[in-house]
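As you look at this complex, bear in mind that one protein chain is not there, while each of the others sits in place.
Note that the chains are named A and B in the order they appear, and that numbering of residues resets to 1 at the start of each chain.
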Amino acid sequence: MEFSVEELAQQVDGRVEGDPTRRVGGLASVTSAGPADLTYVVGARYARLLNDSRAGAVLVPDGLDIEPNGATLIRVASPELAFSRLLEVFHPPRRREPGIHPTAVLGRDVEIGDGVSIGPYAVIEDRVRIGAGSSIGAHAYIGPGVQLGENVRADPACSVFEGAVIGDRVRLHPGARVSSDGFGYTAGPDGPVKIQQIGRCVLEDDVEVGSNSTIDRGSLGDTVVGRGTKIDNLVHIGHNCKIGRNCFLVAQVGIAGSTVIGDGARLGGQVGIAGHLDIGAGASLGAKSGVMSNIPEGQTWSGSPARPHREWLRASSAFYKLPELLRRLDALERAAENSDGEGN
Amino acid sequence: MEFSVEELAQQVDGRVEGDPTRRVGGLASVTSAGPADLTYVVGARYARLLNDSRAGAVLVPDGLDIEPNGATLIRVASPELAFSRLLEVFHPPRRREPGIHPTAVLGRDVEIGDGVSIGPYAVIEDRVRIGAGSSIGAHAYIGPGVQLGENVRADPACSVFEGAVIGDRVRLHPGARVSSDGFGYTAGPDGPVKIQQIGRCVLEDDVEVGSNSTIDRGSLGDTVVGRGTKIDNLVHIGHNCKIGRNCFLVAQVGIAGSTVIGDGARLGGQVGIAGHLDIGAGASLGAKSGVMSNIPEGQTWSGSPARPHREWLRASSAFYKLPELLRRLDALERAAENSDGEGN
Partner (left out) sequence: MEFSVEELAQQVDGRVEGDPTRRVGGLASVTSAGPADLTYVVGARYARLLNDSRAGAVLVPDGLDIEPNGATLIRVASPELAFSRLLEVFHPPRRREPGIHPTAVLGRDVEIGDGVSIGPYAVIEDRVRIGAGSSIGAHAYIGPGVQLGENVRADPACSVFEGAVIGDRVRLHPGARVSSDGFGYTAGPDGPVKIQQIGRCVLEDDVEVGSNSTIDRGSLGDTVVGRGTKIDNLVHIGHNCKIGRNCFLVAQVGIAGSTVIGDGARLGGQVGIAGHLDIGAGASLGAKSGVMSNIPEGQTWSGSPARPHREWLRASSAFYKLPELLRRLDALERAAENSDGEGN
């Protein structure tokens, strides 16, 4: 596959500076790109890397002052977004051919939209509805009564259980478990007794759930993940949580039951959040934070127990001065005792 | 499905206060319940919510002074336990029909009890024994020689490997890996050499293992999880651990090899415990604790490295005063220097 810079610029509404007939055969990072590759830079900091780059074509931000170093430039509003679009030109997402593999097991009253693909050994239980254009991977399991929207992609070995309602263009990565039972028990006479979990698990449009992540269904009500929210690998979301729209949950985040997270929140890797809390819209949590209190809108918190990021930064920096601080305190005490002694 | 309050009270050995003929068609939380719903309150703190509730019937604790707000009350010892029982009345746990799906692959010398259900594409290796009433989900894998008790429920896509001995009424959630190889290596001439893992993995009766959790088999001896212990999602238990009875391990807990945990211990989310430690019976570990020492019976510890909870609380609270503390120390030192100067 090969294109002229001109043709690629048209795909991303870009403006060419330099030779528009130059041929581009691939995409690469600025450090590894060769003369037939197109790359991108997002700002002045990365623009310097162009000096050592052999890239033939470069997506650059509209306003940025830049030295082309022999490359043809394509000016765009967001080079990263444009590069992302060209990735789909050069590497069209592989789609399984529509059709139901003969080994797939389908229950009764299953409704399947146009252009759906169901892979080998997938198991689709009774009363499932699968929207048009969706793709169900090998060994995937879709439980009784589950509803999947249009253009959903359920990867191999993922499971979606009863109570799940999945929006359009949702992507479930391999091994994701959606709408599994929550961790609900009560004390019985002979030990803990399981509380039957009967709520729903709603993933709105454009949600992505990473590999081997787990999202429990509601106990009585709903667990909800809002439109556009992206969940990384090995994340756990407890029952009855409500996650807002366009949030990012980085790998190994854990959220205990019934916590509410506002739109656009960003949770760093391995963050843990206790149950029944409110995390405000646009809040940002540093990696490994342990959150045990509500967090106001738009604030950045870190640490465990988490506190406003600056407070945590200052305290963390002081933490490693503690041994010295103890020595200084000892010295002051000795001095005070001596001066007391002198005073007597 | 609809019942009178009278009928429901009989199911839970409760005493009716108010109209016993009132009809109940569903179960709901106190805030979302409507006039045809039954809900429950566990204590005085939640009883206030009844003022704004439209619930038709309410399970309440025997002794609690309560304003019914138009609802019929059912007095019971434990409203949560009673509610849990009624959940099974209104939502009987779905059971797969007994029988072996024609696509299941069974090895030689497999023994299968009465009323067992084996789902599509399950793979059962040689010499497996499955007790009466057990249910094996779609795509589950049961390794050679594994023994499963009665009324076990192995969910879709879980795996149980050689060396596993599983008690009665054990529940394995989707993607759980039981009796997998532990992380044992020794230094060889050309790099690490794997130490063959040959021990067992014993899950006693009524154990529950969450989605995508992993429990390694013993290296030489046994890994054991005691009766009634409940394990949440994405938990890791290393080889040779002995976990007591009726413990709770919340999501993303990790326990290194050979650690022993007493009966009734409670481990909060993302707790990590080093290897070869003893955690006393009834100990409670705060979420995200990092445990590097033995913990006495019945104590609550938190923090990383973990310490008695109150000690940790006080130190954590002082931690965020560290920058101020440093300023105060600076001021004292300056004052001391000045007074020294004055003294000279």
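Heads up, the rule we're going with is that a contact is a pair of C-beta atoms (placed from the backbone, for glycine too) under 8 Å apart; a residue touches a chain by one contact, two chains touch by 3 or more.
What you see is a predicted model, and the numbers here were worked out from it, not measured in a lab.
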May I ask which residue of B:Val16, B:Val123 or B:Val146 touches the chain that does not appear here? B:Val123
Of the listed residues B:Ala44, B:Ala77 or B:Val193, which contacts the missing chain in the full complex? B:Val193
May I ask which residue of A:Gln10, A:Ser293 or A:Ser316 touches the chain that does not appear here? A:Ser316
What residues on chain A make contact with the chain left out of this view? 27-29, 32, 78, 80-81, 83-84, 87-88, 91, 93-94, 101, 103, 119-121, 137-139, 155-157, 171, 173-175, 206, 208, 210-212, 227-228, 230, 232-234, 245-246, 248, 250-252, 269-270, 287-288, 304, 316, 319-320, 322-323, 325-326, 329, 332-333, 336, 339
For chain B, enumerate the residues touching the unshown chain of the complex. 105, 121, 123, 139, 141, 144, 157, 159, 161-162, 175, 177, 180-181, 183, 185-188, 190-196, 198, 212, 214, 216, 220-221, 234, 236, 238, 252, 254, 256, 270, 272, 274, 290, 292, 304-305, 307, 311-312, 314-315, 318-319, 321-322, 325, 328-329, 332, 335-336, 339
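Note that in this section only the chains that are shown with their structure count from here on.
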Centroid distance [mean C-alpha coordinates] between chain B and chain A, Å: 26
